[in-house]
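Some chains omitted; the rest stay in position.
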C-alpha cells in the first residue's frame, strides 16, 4: 500500500472572507476523499522559512474536527502575511539594515524535510507569482486565487468580494440616513486600489449619487457642479462612493500643485475629494473610510460556497497531480488553468460596460462629464 | 413633438427581495432616459381589472422621488397577488360560489382607457404565461422574471434567491449553536417546492450534515443510519436542511401507509422527515420552518444590482418596442429573449453537478445512499 500523500496548505496576502472555507473544503476533501495528511502552514510561507518559527497559528497537522464550522468565520486559521516573498525575503542585517535575499531554496528544503508532497497556496496576484516561480523550481504546487477587490482576470469572481460589497452597501445605507437628516454630502471610501468593482457594486446597490473609480478619472469641478445642481433641485444631500484608487483627471495636480504639496502624504482618496470639494461648494461634507471592517466577519453565503468549491477543486488538482495549475470560476463553472496564464491579467471595470451604463441610466454620476 | 409614452408597471406572484429595485430602475430609466410617464399598477393585474379598485398600494403615476431609496426595502410598493390571472379570474357568484371567468378583454380595454402604451410585468412562471397570452392578444408587454426559488430555465439567476439563501444560512448558523449545545438533530425547512436550490446553497454554506432536495428522493432509513453513525463517532448533533418539496423515495407511502393517513394533511416536508426519524432513532429531533421570513427584509447587494439591471433593461425593451420579450441573465450578461421561449423550462438541481459533488466530497449526505 502506498503511503498517504502529505499536503501543505497556506494562505498569503491580505485576509479575505472565505479563506477558512477554502481551507475547510481542501482539508475535508483531502482527508476523506483522497486520504491525504494535511499540514496547515502558518503565516503564508513564513512557516516554511524557519521550521522553528511559531506564531499563534502554528504549523500543525489538521483533522476534520479542526476545520468544523470554520467556514462561518472571517480571517484565516492559518495566519497570513503581506510580506514574506521567499524570492525577496527581507531580513535584518547585523547593522539593523533591511536586506532582501532569496531564500526559496531553504523553503524547498524545509518542504522536503517535513516530507510534504504538495502545496496548496491560496493567495492573490503576488502569491500566484511566487507559486509559479516555485513551480518552475520543481515544487508540486496548486493555486487558489484570492483578492477581495475582484480584479483578477483569470476568474469571473473571487471570494470575499461579495462580502465586502455587502458590508460597504450596509454602510452606505446607514450613511444615507444621516446624510438625509443633515442635508450633507457624505463621501464613503471603499477598497479598490486598481479596480473600482467594490465601489461600483456597492454604489449601485446603495443608490449612490456619484461613484468614483480608478478606471474613470474624475473632475472635481464636475462633481461640485453636480452637487450644486442637486441642491438647486432641493436634493440637499448626496452620497458619493470613492474607490481608494480613484484619481482626478490629469493626476493629483489638478487639485492645485501648491496645495497638494501641503497635504499629508497619506491622505486617502476620499479625503482628497473632500478637500477639493470644500473649495468649490458650501455644503457640509463628511468622509467615512470603511477600511478594515470590509475584510472581516462571517463570509456571505455566496463567498462561502465559491470558496468551498475552490477548496475541493484544489484538493482534486493535487490528487490528480496537476501541479502548476490553479482553480477559477468561468460562467458559473469551476475550471482549472495554468498559473502562468493567470498572472498579470488584471480585470478592470470597463467604463462602457452594461453595469456602468445602468448606473448612468439611473442618474449615477461618475465624475467624468463636464 | 410626440407625446410621452405611457407605461404601466406591475408585480405579480409571491413577493421577493428585489422587486422594488426593478421598479425603481424601470421608473428612473423610463422617465429620465426615455421620457416615459410611468404608472404603478396595483396588486398585479387587479389594478387593471377594476379601475375603481383600491388597495393601499393604489394605481398611481410614479415620480423619481416616489422610488428614491426603495431598492433597500423588501416587498413591493405596488402590491402583488398570487391570484388574479385575468384569463381565469375568480369571482363570487350571487350564490356565493366561486366561478372562474376570462376577463382579459376587460384588462385590455382598461389599459387603453388609461392610455397605456405598454406594460412591464415582473413575475414568475405564472405571470410570464399570462404576459405571453396578453402579448398574443396584442398587448405591448415586456417581462422581468422573478422567482425566489431560482428555478427558471430562462435565466442563470433570479433576484431574491441570494437574499433567501443568506437568510437561510444565517438561520442554519444560529440553529447549529443550539444543536451543538443540546446534542440535537435539527431539521430546517427552507423554500423550494420543485427545486432544491435554496437548500443546496444554504446547506453547503451552513455546513449542513444532510441536505434533502426534491431532485434527490431521500430514504428515511438511510438518514437514520447516518445519524446513528455520527452519534457513534461522537458527533452527537446533526443539521439537516430540507426543501419544502423534498420527497421520500417511492413517494410518501415509504413512511408507512397507515401512519400517513393519520397525519395532518398539511404537514410540511421537515415535519414529515422528523416523524419518520423519530420512529428509527432515539435522538432529540426538532424542526424549524423558516417560512415567510425568507422573503422579506432588505435585499442583498447582489439582488439589488441584478434587479436594477433587469429594470433598466426592461425600460429599454419598451423604448425600442421589443414587445413579447423578457430580460434574463446569461453568463453574467443581461440578455433578452422571447417570453414564449422562456415558459416551462424549469431549472432543477442536477444530482450529478459539481456543486452537489462538492457537497458530497465534504461529507454532506443527500439521503440517497444505502
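Going in written order, the chains are labelled A and B, and every chain counts its residues from 1.
One rule holds in what follows: a residue touches a chain if its C-beta (ideal position, glycine included) is under 8 Å from a C-beta of that chain, and two chains touch if they have at least 3 such contacts.
These numbers come from a predicted model, not from an experiment.
Participant: Beyond the 2 copies placed here, what is the full number of copies in the complex?
Facilitator: The complex in this structure file totals 4 copies.
Going forward, only the chains that are shown with their structure count from here on.
Participant: Go ahead and align chain A to its copy chain B using Cα positions, then give the rotation in degrees, nearest 5.
Facilitator: 180
Participant: Approximately how many whole Å separate the CA-defined centres of chain A and chain B?
Facilitator: 32
Participant: With touch defined as at the start, can you tell me which chain A residues reach chain B in the complex?
Facilitator: By the definition above, chain A touches chain B via 24-25, 28-29, 32-33, 64, 68-69, 71-72, 156, 162, 165-166, 168-169, 173, 176, 201-202, 204-207, 298, 300-302, 304-305, 308-309, 312-313, 315, 331-334, 354-355, 358, 361-363.
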